[in-house]
Structures are given as C-alpha cells and as structure tokens.
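Structure, as structure tokens:
Here the complex is missing a single protein chain, while all its other protein chains stay put.
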Amino acid sequence: MWITLIYKFINMKKLIITALLFCGVCSFAQSTPLMINNYSKLRLEGRLMACSRINTNGYPVAFAAPNPPYGVYTVPPLTTDVEYVTLNTSGLSSQPILQWYITTAGGSNTYNYNDPAMAGVSSSVEWAMYHFVTKDDQGNGVDTFMMGNPMVSNMAGFSTNFNQVGTTAEAEWFSISGMVYLQVYDYP
Amino acid sequence: MKKLLTVIFIAAVSLIHAQNLKLIVNNYSTTFDFHGTLSAHNFGGGCYPYVTTNSPAMVVVPANANMNNGNELVYANFKDQYVNSLYPNASWMVQLSAATSIVRAWNHASIAPGGVISANTKWSSSQFQMYYAGTSTPEPSFSGLIGEPQDPCTGAISNISTPYGDVEWFNITTGNVDYSYLQIY
Partner (left out) sequence: MKKTILLAAFAILGLVSCTNEGTAVNTVSSMKTPQMENFDKAFKSLGEPQNRPTEEERKRNTSELSDRRKALLVPASKELILSTGVTESELMRKTGGDMSQIIVWATQIYMKKSEDIRNNIKAEN
C-alpha cells in the first residue's frame, strides 16, 4: 500500500515537473481542463470525446473508457465538480477515466491514461463532446443529449450543441477563461 | 497531489471564487428616477459569462431612494436579490459566449451563488436613463453607461457629470470583499 503510494507520488512529481516545464507553452497547449457539474437527478451515460480542432478527421480522436464501476462512461445524479485537468491525468478524477480509446491515421489503440503515449495525445486535443442519455432512478432512458463544442467535434464528424433542452433535463457546454464546463440541470 | 496539479492549471484562470460581492445603488437625486440595466461579467480574460437584468431589464430606483431611507438597491448575487432586495429581478439574461444567450430565472441552478457562473462574474456596469421623478419623461442629457472604467467588455466610464446631476461608480474592496456602488447625486 505504502509502496503504491510512494510510486504514485513519484509519478505525480514527474507529471508536475513535466507540467511546469511545459508551462511556458501552456497558452498554446490545446488541452484545457473539463469540469462536469450534474445538478440533475438523472444519471448521464454516454461517450465522452476529445479530439483535435486542426487535424484531418480530428486525429487523434480520444473516447473515454467507462469509469469504474460502470459499463459506459457515467456521471451519477447530483454529482458536481467532476474534473479532468488533462487526458493523461484523468485517472485521478473523482470519476476516474483509467483508459482512453485513441484513433489516429495509423489505427486504433487503447492506452492507460498515464501511458507515456497519452502525453502527446493530451496536448493535441480539446474537449469536444459528451453524447449521453439521461436515465432516471429506474434505469429508464429519458432523453439523448449531444453536448459539446461543434467547432472541435465537427472535425471528428460529430455535430454537437452548446445548449440543449430535453423533457426532464437541460444542458449547457461553455468555457470560462480556458476551462470547459458541462452543466446539466433538471428541467423545467 | 491531485489538488496541487489542479491548482497549477486552475490558479491562473479562477479568480473570483468565494468573493463577497454586492452592488449598491443609492439614488440621492430628488428630481430624477433611475432606470437602468445592471450587469455583471467575467473580468478574468474574455468577457463571458455576461449577465444582465431581464425582468425588468431596466431596474427603477426612484428619486431619493438610498441608504438614508433604507430604499437603496442591494444585489448580493443573482438569486438572493429576488428574495432580499426591494427591487427584485425575476430573471437574468445570461450570455456564456458571443454566440449564445439564454434567459434564466432567478433561482435557476445555472446562476446559483457558489456555482460556476456566479463565481466568475463581478458587477460591472449599468446602461441608464434618468426620468423626471414619477413620470415617463426622460431627461436625455442625464443618461449613459456607468461602471468599472477601462473595461473593454463594456466601454463604461466611472463618472458622468451633467447639469441635471452626477452619476458615479466606485468600489470599496478588501480581502475577498468587493462592494460596487452606483450613486446618483
């Protein structure tokens, strides 16, 4: 247990040092933090995706693997401050994304979030989309939301919305000073 | 450790979390009613979110309504003003980007105190027109855009002097407290 913690600490230190070294180009790095605030009573289940705003087909396109213990990437009801600072630190979030499905021109691969390959992916992409179904406490699907930044998601072939209103929920995707937010509220 | 990494990225961008803000409008003019929008926006780089009074858009603070008689306007945040203020605003126009704009009820989760939008906006300005007290007759020369000066998001100025009266906007700040005053003389 302690060995694991020390190992994690050393890795974190490396990440922090790397982050600091790269801080000089922070303003140019495309990856910005994502914060998800689910103020609604519904569970959100779907596909969270980041991709490039510039490259053909949006490569690399990164889809989040399900966060444990779920079988699909899920944000539970009334769960706020779910934060992903970068893709390659996503395993540290309160809703950990431990793996990413990455597609590039060369093909598809699955990487652990902290795989060395993820550093390059992380700095090449922006948060693009969360395409999700809202589910009530019986597990019934209610609405489908296609939330994201169309200027980014379009590159990967997905059309998303900054605002969407469903039958029992509404969602908005926006950014403030470089941080991307997805917020979901009960509706009306 | 996670928090430390978060802080490195977030410290630079998060600015006004947990600030104690208030907007106070004191109308010391005995001749004119104040009609004006009241706006708040992000001062951290980029102007959005940008939030403005919507119901009513033009808030009316009558002649001689000020701290002296307890009739001043005080807005602490987008929500509590509805319950606490003498001049309640039932909804706010919220712009999260240049392209999006949506009306939110005073008690909508999106603009709740402590939430993201509330935490990233600060009172900035008012587009106002003074009217002869108790009438719908404006005094065209007694109007303008008053607010925090040197603000590229609004273009407001902090002092307006006219033959009919003066308007000023000033702040008193200390620690995490920032009180914005709009005073009409």
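Labels A and B are assigned to the chains in the order they are written; within every chain, residues are numbered from 1.
Just so it is clear, a residue touches a chain if its C-beta (ideal position, glycine included) is under 8 Å from a C-beta of that chain, and two chains touch if they have at least 3 such contacts.
For clarity, every value in this text was computed on a predicted model and none was experimentally measured.
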Absent chain's touching partners (shown only) are B
Given B:101, B:141 or B:171, the residue that touches the chain left out of view is B:171
Missing-chain contact among B:34, B:87 or B:142 belongs to B:87
The missing chain sits against subunit B at residues 26, 28, 62, 64-71, 74, 82-84, 86-88, 147-150, 158-159, 161, 166, 168-175, 177, 179-181, 183, 185
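Quick note on the criterion: only the chains that are shown with their structure count from here on.
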Rounded to the nearest Å, the gap between Cα centres of subunit A and subunit B is 34
Listed in rising order, subunit B residues that touch subunit A in their complex are 1-2, 4-6, 8-10, 12-15, 42, 44-46, 48-49, 96-97, 99-100, 102, 108-110, 115-116, 120
Per the touch rule above, subunit A residues touching subunit B in the complex are 8-9, 12, 15-16, 19-20, 23, 26, 33, 35, 37, 39, 83, 85, 89, 92, 162-163, 172, 174-179, 181, 183, 185-186
